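For this view, one protein chain was removed and the others were kept in their places.
This part shows chain A:
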């Protein structure tokens, strides 16, 4: 079994697996890896079963010491990888001997790298998930230098002899996302909806796993005085608080809220949002409300 030791946690390194969806009615955020596809692929390349817990770093990577022989894959945001100071490959299995130190450097593009260890990580779990949730405090606390995390038994089958399937397209200076309009489109004037979908939005530095705060023209509501009774928030929701600057919710989003949601982005866009750096720009391509919602 044994464990890994965090020598450098960086800005924010957390344990993440598939999260704990399905508990929204108890006010439990879904959490889980913010960039799901990258996390899943890193695990596959490490020979892990679907759902294994990996490390998720933020902007400046992390340094980890192995206390047993273990295979690790560094995926997600591309970064320099070294083992005991020697350069190693990003995006493919790297064998670590017990006592070796792996460093995942600062993200060259994107925000979050994933470190998947063969056997997976087994920190404390809560409601069936090892994921850290920044909003609710469920799961293990964000990692600190010196923390140790137990490793699971090595998988029976060896890691796949393969590489990241294609050079990581990464995140350009501008991310374009499909925005499915609704549920609360009617709370906004047509001019505000036009501004939403014609403007370029800048990702604020006050962004995290809970959500991306976007800066741009203020989106005004039809009736600024109206109050919306609290309602459930879908994954990928774009909520507009009273200041008119939207928040694109991420994995650790609140389960209910009292500000109108003007649109929702799908899973691909949620993964892209997880790799959007402060200062990068987002444009929304509107997908109209489906016909069934316009009959009333």
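We take it that contacts are C-beta pairs under 8 Å (C-beta built on N, C-alpha and C of every residue); 3 or more make two chains touch, one makes a residue touch a chain; residues count from 1.
To be clear about the criterion, contacts and distances are computed from a predicted model.
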Chain not present in the shown complex, as UniProt names it (candidates "ABC transporter substrate-binding protein", "Urease accessory protein UreD", "NADH-quinone oxidoreductase subunit D domain-containing protein" or "Allophanate hydrolase subunit 1"): "Allophanate hydrolase subunit 1"
Full-complex contact with the absent chain, from A:59, A:127 or A:195: A:127
Candidate in contact with the missing chain, chosen from A:3, A:180, A:209 or A:281: A:180
Touching residues on chain A - with respect to the absent chain: 21-28, 30, 126-127, 136-138, 180-184, 229-237, 254-257, 261, 264-266, 289-290, 292-293, 296
